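Just one protein chain is left out here, and the rest sit where they should.
And now, chain A:
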Amino acid sequence: MAYVINESACTGCGSCEFGCPNAAIKMKGDIFVINPSKCNECKGHFDEPQCVAACPADCITLAA
């Protein structure tokens, strides 16, 4: 499992990229995307996923 960024709500601000301990988030075009093979939901690093905590647009959720 991995977190995903809702494209339509992402503002491209870059907060999540700074917060990610796994360097799993990169900019593609105007918005950021999470590489599912690098995302471990911050398990072992933090109590809560750092991208979700950082996102001012609340647009990051767990992939269905």
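Keep this in mind: a residue touches a chain if its C-beta (ideal position, glycine included) is under 8 Å from a C-beta of that chain, and two chains touch if they have at least 3 such contacts; residues count from 1.
Heads up, the rule we're going with is that contacts and distances are computed from a predicted model.
Participant: One chain isn't displayed here; going by UniProt, is it "SURF1-like protein", "Isoquinoline 1-oxidoreductase beta subunit", "Putative aldouronate transport system permease protein" or "FeMo cofactor biosynthesis protein NifB"?
Facilitator: "FeMo cofactor biosynthesis protein NifB"
Participant: In the whole complex, what residues of chain A lie against the chain that is missing from view?
Facilitator: The list for chain A reads 11-15, 17-19, 27, 30, 54, 56.
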